[in-house]
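Here the complex is missing a single protein chain, while all its other protein chains stay put.
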Amino acid sequence: MSKKRKLMKVYPIEKNCISCRYCEVACTMVHSESKDPVKAYKLENLLPRATVEVKEAVSLSLMCRHCKHPFCFDACISGAIMVDENGKVNLDEEKCVGCWNCVLVCPFGAAHPMIREEKRHSFKCDLCGDRGFPACVEACPNRALIYDFER
Amino acid sequence: MRYVIVGNSAAAVGCITGIRKVDPDGEIVVISYEDRCYSKPMIADVLVDVPEEKLLYRDNSFFEKNGVETILGHKAVSINRKNKVVALNSNELIPYDKLLIATGGKPFVPPINGSDKKGVFTFTELHSAISFKNYLKENGAKEVVVIGSGFIGLEVAYFLREIGVKVRVVELLDRVLARALDRRGSEIVENMLREKGVEFIFNDTVEEIMGDEKVSSVRLKSGSVLRADAVVVAIGVRPNTELAQTAGVEVNKGISVSDTMETSVPDIFAAGDCIECTDIIDGQKKPIPLFPLAFEQGFIAGLNMAGKKMEYLGGLVLNSLKFLPVPVLNAGVVEPTDDSCEVFVNDKFEKKGFYRKAIVKNGKLIGFIAIGEIDRTGILTNLIRQKIDVSNVKERLVELDFGLVDLPQWWREEKLKQDKTAYKDWRAF
Partner (left out) sequence: MLFKKPQVAFYPFMVLRDDYKCVRCKSCVDQCSFDATYYDEDLNMIMNHHENCVNCKRCEAFCPTDAIKVVRNPSTFHPDANWTPEAIRDIHVQMLTGAVILTSTGNDKPIKNYFDHLLLDACQVTNPPIDPLREPMELKTFIGRKTDQLQFDSDGVSIKTTIGKQLELEIPVLFSAMSYGSINLNLQKAMAIACREFGTYWNTGEGGLHKSLREFKDHTIVQVASGRFGVDLEYLETSAAIEIKIGQGAKPGIGGHLPGEKVNEGIAETRMIPVGSDAISPAPHHDIYSIEDLRQLIYALKEATNYEKPVFVKIAAVHNVAAIACGIAHAGADAIAIDGVRGGTGATPKSLRDHVGIPIEMAIAAVDDRLRKEGLRNEVSLIAAGGFRSAVDVLKAIALGADAVYIGTVAKLAAGCTQCQQCHTGRCAWGITTNNPKLAKRLNPDIVAENLYNLLRAWAHDIKELLGAMGINAIESIKGNRLRLRSWGLTEQENKILGVLPAGM
């Protein structure tokens, strides 16, 4: 358990975050079918997996931490959340039944509910597995997100 | 090392996961009288014809990949603590080095006259859900009475409406989900169910289930008689401790376990709905029969069974009402426990479709309700779990944009920068 996992994750750097939401929009865009930010929001009804939080001078972008002990995995009743051999926490949106337990237990608020007439499931950061490099990190204009090995 | 697990649901799967984190090779045997590893919280879905494979929690590949031998369809009837064997109803004896009792809960059925009639169902297992569904079909049931307005009762009622069956819910108390939600929350849920066509009868209870062989009606304490082609008893579950008792394990309200999930008998562990766990809010031992806790307890038991000492963080009430179009979540307590509690409410349900409530005691969050807008409420759950001081942000707890920026900077540093997200890192401060 204590052995170091080979996992790269996205790390927010608070002092550099300028709350511009590029991470959010880039995330929504790359997870869309159209790969178009406007269509992603307006036609595909998608939402970002990263959340920009702002309180006065403090701001940061927050996404799934792929916890060493993921409470969402404990709580998932459908088996949609699985942890791979590197420790990456995957959420299978097809399998998800929308019980919202992950939303209820994620200490970071990084598992989000998608509650729409046509789709009910949770969603969260997948580290842009299909893409190879996290879009949020690439989009960040102020180096407030870095992609780095787990600490 | 030979690990034996009795039960095949959340705690059992958690236990297998925990064992395999530490011991990749030990033998693991799972014993269950049921034939598959399905998701208990999802059984009501069979009413709306969700395919059964969708209910599968872990398929065979999980057991194969983890090298788990499964003995399904056989009930474990007793444990011989001296010889360290579990006896099955087939008289087979299964030896163990470490045993996990994960026998779950059993539905509580109060003594009601006629509750042995055909057409009376409980709702904690897949087979009872399936037989209920079949019974409805075979008998062309038009009207059902549900006793109890807890999560299971309401879910069954909701799904019955989906398939066009008239439903009356009989509740002893004066509102739905009285133990899980506050009055406002109950009202919101009740209204949604009423819109769906569910009828409620409060402050009353079923005194007699009537009918010849099969149920035909129920008589309430108030005297009224309701037509009922079937009755669902959904008053609650109690820890199933029968098997544990055969081993002489200490049992109070549920199986008594230590912080490492070990029972009073060495090498016998227990986890899930069958135990009583420490409620982190009041420190009391009590059964909290919830899926996420069962998994976590099983996981911790698994680690300890395999030799890695890990103490359970303790449990807390975590509810999610998943069947309604509007999500309803709550954690911890939902009403002030004493005068020292502060209550914060953000009720915009009519205007904007959400309701938030938080209870703070001694500067710590001890519970909340979130209806409608539920995103990021896990942050609140963790505030309860880690007992983080929220005095400075208490008014913000019920705001929709409450977030990690409201938490102390050191917490973010520890979690986001130093990646302190292992199990032990989530202890209360």
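Some notes on this structure:
Letters are used for the chains, namely A and B, taken in the order the chains are written, and counting of residues starts over at 1 for each.
As a working rule, a contact is a pair of C-beta atoms (placed from the backbone, for glycine too) under 8 Å apart; a residue touches a chain by one contact, two chains touch by 3 or more.
Since the model is a prediction, treat every value here as computed from it, not as a measurement.
Taking the complete complex into account, the chain left out of view touches A. Touch with the chain that is not drawn comes from one residue among A:V10, A:A26, A:V89 or A:C125, which is A:A26. Residues of chain A in contact with the chain left out of this view: 15-22, 24-26, 28, 37-38, 40-42, 54, 56-57, 59, 139, 141-143.
The criterion applied here is as follows: only the chains that are shown with their structure count from here on.
Once the centre of each chain is set as its mean CA position, chain A and chain B turn out to be 27 Å apart. The residues of chain B lying in touch with chain A in their complex are 10, 14, 21-22, 39-42, 45, 54, 56-58, 291-292, 295-296, 299, 303, 308, 318, 320, 322, 325, 327, 329, 331, 374-379, 381-382, 385-386, 401, 403-406, 409, 412, 415-419, 421-423, 425-426.
The touching residues of chain A, counted against chain B in their complex, run 1, 9, 11-12, 14, 51, 53-55, 58-60, 62, 65, 67-69, 71, 74-75, 77-79, 97-113, 115, 150-151.
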